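So the structure is just underneath, and the comments pick up after that.
Heads up, one of the protein chains got dropped from this complex, but the rest are sitting where they should.
On to chain A.
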Amino acid sequence: MNLFRSTNHLPMSPSENRYARQIQFAPIGADGHDRISQSRVAVLGCGALGSVAAELLGRAGVGHLTLIDRDVVEWTNLQRQSLFDESDASLARAKSQAAAERLGEINSQIEIKPIVADVTADNIRQLLGGADLVMDAADNFALRFLLNDWSLSTRTPWVHGGCVGANGQVRLFTGQGKPCFRCLVPQPPPASAVQTCDTAGVIGPATHLIASLQVTEALKWLSGNQDDVRQTVLSVDLWSNRIRELKLGPATSKDCMACAQQKLEFLDGERGQTSDGVLCGRDAVQISALTGSQIDLATFAKRWDGVGRIQLTTFFARLFPDDERSLTLFRDGRVIVTGTSDISEARTLYDRYVGG
């Protein structure tokens, strides 16, 4: 047995058989893999679920991946968000950009498009247009309700995944309705009732498992094995050692606002516009842009000259008014205020240094 191998023998160009084991898996085969390689998948969120899902989809050879996230890498992400490292956290790099670069090193044969944006009713059609399937890696309910509406309006499938603590759940929704996500969750919960990564924490094995289960459903769909897609909601509680498949029967869809009554309130902008809010798992608050106009980041960097330390990149301008807090201004006008989870304090800082 050769225990040592000269690096001279390592292939210098991408190997043609990198997908051999996937193709060898009979339900996928060569045809299924061809379908996968021609697919366009959008990953909505590049956090705990999204970074793992993006990596698995990229390694599986999904031909076109769009990675969308509004946020930057922080040290608290590294415990579970597998595409990021200490350098990304030190530089507070935009998540979708850092994820795309790392994924490009893993698989140079696929197209990967990073987008730094907050997905809203105004831009979701543009951002997700052309996707064959969307991975839900959102960290809030407003976005899931919006995604569900968009999915129903375009009849595009998406794979729901949610995870808090050691609990998570997964289901692919086809975009045909009955059921849709709103059959499972008819109304967004009040903020006071929601457990988030902030309040309940979250462990890496749970997010990796949920993302892996999401990707499994996605690969079934993309490879032409739609009949094998799970019809139940898979609910997992890793700490209490419970894994259950829960039915969504016809009665849950009968009066569904979205798929039965075709009221797409979130897509129509009547409800759920992204608003100011504490970011999941972080000591940070996002302040939404009041207008849809693009920001000239260099102008702001100049305006902040003398106020505090400034960092200017292609995607954002960041001001450190003191040692504890920072404001990160994105081109779409959003600001993430770190160092506080108090929305009014964040809004005060926004008004002081950004305004408008």
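Basically, a contact is a pair of C-beta atoms (placed from the backbone, for glycine too) under 8 Å apart; a residue touches a chain by one contact, two chains touch by 3 or more; residues count from 1.
Note that in this section contacts and distances are computed from a predicted model.
Undergrad: Which choice in "Nitrite reductase (NADH) small subunit", "3-isopropylmalate dehydratase large subunit", "Sulfur carrier protein CysO" or "Cell division topological specificity factor" gives the name that UniProt lists for the one chain left out?
TA: "Sulfur carrier protein CysO"
Undergrad: Check the options A:S15, A:S108 or A:Q187 and report the residue that touches the missing chain.
TA: From the options A:S15, A:S108 or A:Q187, the contact with the absent chain belongs to A:Q187.
Undergrad: For the chain left out of this view, which of A:D136, A:D149 or A:D332 touches it?
TA: Once the missing chain is taken into account, the touching residue is A:D136.
Undergrad: Looking at A:G29, A:G165, A:G204 or A:G224, which residue reaches the missing chain?
TA: The missing chain is touched by A:G165.
Undergrad: List the chain A residues touching the unshown chain?
TA: Those residues of chain A that touch the unshown chain are 45, 47-50, 136-141, 161-169, 184-190, 192-197, 200, 202, 232-233, 235, 237, 239-240, 242, 244-252, 280-281.
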